[in-house]
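In this view, the complex is presented without one of its protein chains, the others remaining in place.
Up next is chain A:
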Amino acid sequence: MFSPTIIIEAMINGLLTGAIYALVALGLTLVYGVLHIINFAHGATLAAAMFAVWGLNAAFGIDTYWTIPIVTPAFFVLGYVVQRFVIGPAAHGDDGNILLITLGISILIENALLAGFGSDTRSIPSDFSFAIVEAGPFLLSSARLVGAAGSLVVAILFWLLMSRTDTGKAIRAVAREKLGANLVGINVGHIYAITFGLGCAALAVAASLLMPTFYVNPRIGGAFVNIAFTVVVLGGMGSIPGAMAGGLIIGMVESLSGLLLGESLGQIGIFIIFILVLLLRPTGLFGAKA
């Protein structure tokens, strides 16, 4: 029915989209792995980061990629502060509370964005958005290639941070055994906040990489976060390589099933995977240790 060229191009498209899913899932999986909470504010934070990128571009004409050194630290600090001074103290040690607090924060962020920017759908027009790389018979979007590469770089940096630095060791220790970590002198509250900040920083990078090809409105986070949940479950809760592999697999599945079954029915593919993973390998592809 379809020529091999189209199928291969659809697969490449799927991988490019999947890389962004992975990046969005990275923050989610990290926060889950360490804090053992599902951050319901993840989508709203992504929308906020996209608005930040859009705002910097609209107000100061800063190119989307150059906003990365601005929004990433800003969102790290924001995440740190929110976890340290809002979520942490308000939770009183109960995970059920955290769930409700992050839900509350997401409502707050979405409505703040609505009040501040209105519900208009906005995008950043730039010539680069339309640039393509011709690879044989394929026309690949330059912006999406950059997006995939960027997301890969972030994943590697995260992995290095987790495996090679003291902070990473502390994060892993807290994830494994909170009380023990506390006993050996790790400041658990601080590590929680760092982890949450890292999750937000990953979203900020994702926002900068997404904006050249996508659009933003206050409710846009939901479009990516539902997928990110599936990616996290597939890859294994808390696993960075898992998020990366999960993102790429989901992207590819979505793309191919979209091509073969139609875009709306194609979404089924993602959720079939979701259910199968939960049934057959509840720990996910890379989540055995958890």
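One rule holds in what follows: a contact is a pair of C-beta atoms (placed from the backbone, for glycine too) under 8 Å apart; a residue touches a chain by one contact, two chains touch by 3 or more; residues count from 1.
The rule is simple: contacts and distances are computed from a predicted model.
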Notebook entry, point to check: One chain is missing here; what is its name in UniProt, given the choices "ABC transporter substrate-binding protein", "Fe-S cluster assembly protein SufB", "Ferritin-like domain-containing protein" or "Citrate lyase acyl carrier protein"?
Noted result: "ABC transporter substrate-binding protein"
Note to self: Considering the complete complex, identify which of A:T64, A:Q83 or A:S141 is in touch with the unshown chain.
What the structure shows: A:S141
Note to self: Using the document's definition of touch, tell me which of A:P89, A:G118, A:G180 or A:P282 contacts the absent chain.
What the structure shows: A:G118
Notebook entry, point to check: Of the residues in chain A, which ones touch the absent chain?
Noted result: 2-3, 6, 9-10, 13, 17, 111, 114, 118-123, 125, 129-132, 139, 141, 213-215, 217, 219-220, 222-224, 227, 255, 258-259, 262-265, 267
